[in-house]
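The complex appears here minus one protein chain, its other protein chains still in place.
Take a look at chain A:
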Amino acid sequence: KEREKKLQIYVAARDACFTKRKDGVFDDEALQLTQQLLSSNPDFATLWNYRREILLHLETVRNQDEVQKIYEAELSFLESCLKVNPKSYGSWHHRGWVSARLPRPDWARELSLCDRCLSLDDRNFHCWDYRRMVVKMSGVPVKQELDFTDRLIGSNFSNYSSWHYRSTLLPLLHPQAPDTPSQCGNPPPSASPQTHFHRVCEEQLLKEYELVQNAFFTDPNDQSAWFYYRWLLGRAERDEMISCVYVSREEERVAVAFSRPVNAQSVGVEWQSVHPHFKNSPVWICSLPPGTISDVANEHNLTVHWTEKHSHRDCALYTGRSESWCRDTATDLELFRSELSVEKTSVLQSELQSVRQLQELEPLNKWCLLTIILLMRALDPLGYEKETLAHFQTLKDVDSMRSAYYSDLCSKFMIENTILKMEYAEVRVFSISDRKLTTLCHLDQLLLVTHINLSSNQLQQLPPQFAMLQCLEVRIGTLFFLLFFINLNSEISTLADLQPLASCPKLKRLDLRGNPITQTTNAEAELAGLLPSVTDLLL
């Protein structure tokens, strides 16, 4: 009964508000009404909007002191709304709006409001947002904010917001000196793929390692600390650059691989993504006008200009050669260490040691295992391969819910290792069979590969990125064929699954033995239709 009465009052007031708004009335009474309604239901966005309209109107008719007063009243009203619902989008947004419009804002008061709210609930992301706004508007020193995160982390370190805030503050407060390259004895700074903007100087980094280690040793099951640790270990996104230029005389094509997927805008010549689906692609192809480079007797110097980044890359096609390339290898770039930063090896080594220490105490902790794997990869991907695989096995056992994720991650690492080995051997054969691969990746790194063997894995499908392999189709006069084994139980079962192969026009030989597709009637004929260039098909 009581409730019904309340509801009636509420509905009546709401309707009154709507009518007033419709009529364009922006008076004090409307302010009153909305205040009543919002104090019982602070999540009523329309009313907040109406209120803002009224306030904007009042701004035009009152003098500044009065406006200041009105907005101050608004702030204290908002505090009462936040008490009703401390996570109300409407209230926080309105507060931000009011604070920004306040003629003489009292940022210190706002900051202390944030302090109080966050001490009551240190995970209230609305308040975090508002705090960031207050800090930005009032220019709170970064150091002070860092100390604030120290305090919150001290009282409860299970707090993504605080850790994350730290990760944005630290690079500002302790930036890595730009002239100390973090890698020693590697490519000169100009060729270094790293940017230093988002990194933290080493001294501070060591302190952070210590802090976060205290957290995950205290509670290894708390994810927030592990995530922060990964951020600490991680390195900035790699620069966009041209990592490989490949020219084929016979095809009259240039293929360019970028370090990251880009959306190439053609200048002068027509560039094509390797696959019509990819608007952004790390690999782009340009068919040169017929006859441009077809004369074997000529030497051609090609330069690919990337105007957007003001970078370019040369590639010379010498007399008598049918193809040529110019590239940075994955080994050069330490590409596959990019998951983790290339700190001084000794630092990483000691990190690995302490995490291993934790693993001895907590042999089944998944975060710990995963971090060990990442550290091992950062240190020596090939050297730790065996241990890494063993840890992956444990991970799949203790965290079976995510076993597919671990399989994919493991596949990725196996492929990376194989690429490294291939580069070391200086061959263009990519063979990775019987490694329980569940996914294929880094295909842009296989631009130059001529032979690929994927037999006896657990691949579900060929990704469309497979098309990136097409760039390597090259005729070197003599016999060339792309040897392709896919061999697995029941996985490649329909023709559609082989579709990506169609983008590799130079595919000569395909070995599909053991795949269910071979059971299909007239598979051979259909395959011939799908892959006309394949001359040698093993079923």
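Throughout what follows, a contact is a pair of C-beta atoms (placed from the backbone, for glycine too) under 8 Å apart; a residue touches a chain by one contact, two chains touch by 3 or more; residues count from 1.
Just so we're on the same page, contacts and distances are computed from a predicted model.
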item	value
Candidate names "Rab proteins geranylgeranyltransferase component A", "Proteasome subunit beta", "Cell division control protein 45 homolog" or "Glycine cleavage system H protein"; UniProt protein name, chain not shown	"Rab proteins geranylgeranyltransferase component A"
Given A:49, A:138 or A:213, the one touching the chain that is not displayed	A:213
Contact partner of the left-out chain, one of A:98, A:358 or A:527	A:358
Residue among A:64, A:156 or A:280 that touches the chain left out of view	A:156
Residue of A:15, A:29, A:121 or A:434 touching the missing chain in the full complex	A:121
Missing-partner contacts on chain A, residue numbers	1-2, 79, 82-87, 113, 116-117, 120-121, 123-124, 153-157, 213-215, 217-220, 354, 357-358, 361-362
